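Below is one structure; the comments refer to it alone.
Of the protein chains in this complex, one is absent; all others appear in place.
Letters A and B name the chains as they come in the text, with residue numbers starting at 1 for each one.
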Amino acid sequence: MQAFDFLTQNKNHEMAPEGKTMMLDKGLGLNAVDDLLETAGDYISFAKLGWGTSATMDTELITLKNEKYQNHDIITYPGGTLLEVAVMKNMYKQYLQEAKQLGFNGIEVSDGSTTIGVAVREQLIVQAREAGFFVISEVGKKNLNLDHEMTIDERLSLISRDLDSGAQFIIIEAREAGKDIGIYNQAGGIMNDELDALAANGIGHLIFEAPLKNQQVSLILKYGSQVNLGNIATDEVTSLETLRVGLRGDTVGQV
Amino acid sequence: MQAFDFLTQNKNHEMAPEGKTMMLDKGLGLNAVDDLLETAGDYISFAKLGWGTSATMDTELITLKNEKYQNHDIITYPGGTLLEVAVMKNMYKQYLQEAKQLGFNGIEVSDGSTTIGVAVREQLIVQAREAGFFVISEVGKKNLNLDHEMTIDERLSLISRDLDSGAQFIIIEAREAGKDIGIYNQAGGIMNDELDALAANGIGHLIFEAPLKNQQVSLILKYGSQVNLGNIATDEVTSLETLRVGLRGDTVGQV
Partner (left out) sequence: MQAFDFLTQNKNHEMAPEGKTMMLDKGLGLNAVDDLLETAGDYISFAKLGWGTSATMDTELITLKNEKYQNHDIITYPGGTLLEVAVMKNMYKQYLQEAKQLGFNGIEVSDGSTTIGVAVREQLIVQAREAGFFVISEVGKKNLNLDHEMTIDERLSLISRDLDSGAQFIIIEAREAGKDIGIYNQAGGIMNDELDALAANGIGHLIFEAPLKNQQVSLILKYGSQVNLGNIATDEVTSLETLRVGLRGDTVGQV
């Protein structure tokens, strides 16, 4: 039973399901994973083993982490950068095989660090789906200058294509830092025009990377608790949940 | 026995007792609590389970955390925001009962996120004391604009009333971020006029939230190791202790 459950009963968010939370695991060990699952496992939908961090660790460790997360119904996937390195080396087939063998059940398709044509991108998504993975794609560039060159129309077009190809969610890139990229300005604040344009076709299929608290607050106050948020730091998952249900000052009485 | 104990013997701070340290627990799991207590349990007086984080977790987990902390003589209490939500819902009596049942031995009374009249506030403090809790109140607003509107006189008057009502310590609000609020300017530096005015009647009954290192350093250099500091991050408790005893560059030879 949840502590103080009488304070959170009958909340609106129980009628509309809460949004997905994608957590960024930058290299947690097993004790930390156990802690995380015990304290906040119910509030995580996706655990991303950020960028290429999986490839610096032993297979046994990665396998065990995948098991622990998935026992809590959390979809796990390696960061898109690792996929990009595999594609760059023409080793995508082996990448999917190894991901499966390690127990990942999701794949992120991105071109944040490299250039991948739309036709190839489509194939990457299709093949990952065919291999049985939950597929998430990402839109945006990790290099801030390249990201600035990408127009809203290009982003919307890519989102639309990725969904057609079989991507089940689309992540809006903001990196770990969340500044001067995608929908955020240099201070990490939201650029509402960009956001509104990206959200023109609804937000149900989007996961906004929102590593900073003010971003989480703004998006929840704008869209409600059902907004999907990503790149949440491991020690901020509980805080985010309190924001979603109105148990932190920034959203008390407003969700 | 303490390592390198010959370096810390006969220090001034052993004559005057050290100030209280209130730590902000944002949702630690049990492995992390064990680590914290083993490394720094002796330096923590209060563990605040920040804002409404307690209410996102299972009763068993919260109960176990309370036991672990209290076995190290640390007073535990849920964040004031949770109390405010309970008051807003007219469920204060249940709130105190549940807090007791979960094993908390402290209560924080605040109005940082909501508006609570002084007469009600007095009753909240009185009832928590009557229920056997260690009571701490907090002065300040979590909304920065509302906080700026609060005059020093209003703060001093509230401090005085809270003490009369039975509060055992008064926290000076600074949130987790510590900027542009209470005694701190936008850069997180101390506004000395505000601080001096608030401290006019002594600092023994005050706990200054001081999440940033420069704030901890300034307050220790100004008041000595006996200053009470709060909202200390879990991984900064050891650092703070080194500042208090002159084992970090910022205070070496100055405390």
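Heads up, the rule we're going with is that a residue touches a chain if its C-beta (ideal position, glycine included) is under 8 Å from a C-beta of that chain, and two chains touch if they have at least 3 such contacts.
Only a predicted model underlies this, so the values are computations on that prediction, with no experimental measurement involved.
**Q** Just to verify: which one of A:M23, A:L82, A:L158 or A:L247 makes contact with the chain not shown?
**A** Of the listed residues, the one touching the omitted chain is A:L82.
**Q** In the whole complex, not just what's shown, which of A:L28, A:I44, A:I136 or A:I170 touches the removed chain?
**A** Final answer for the missing-chain contact: A:L28.
**Q** Among B:P17, B:G117, B:G202 or B:G253, single out the residue that touches the unshown chain.
**A** B:G253
**Q** Given that one chain is not shown, which residue among B:D73, B:E154 or B:D235 touches it?
**A** If we include the chain that is not displayed, B:D235 is the one touching it.
**Q** Have a look at A:K142, A:R155, A:K213 or A:R244 and name the one touching the chain we're not showing.
**A** A:K142
**Q** Contact with the hidden chain only, please: which chain A residues?
**A** Counting over the whole complex, chain A touches the hidden chain at residues 26-32, 50-59, 61-62, 78, 81-82, 84-86, 88-89, 91, 94-95, 98, 102, 112-114, 142-143, 175.
**Q** Residue by residue, what part of chain B touches the chain that was omitted?
**A** 1-8, 31-32, 34-36, 38-40, 43, 235-239, 241-242, 245-250, 252-253
Quick note on the criterion: only the chains that are shown with their structure count from here on.
**Q** Using mean C-alpha positions as chain centres, tell me how far chain A is from chain B in Å, no decimals.
**A** About 34 Å separates the centre of chain A from that of chain B.
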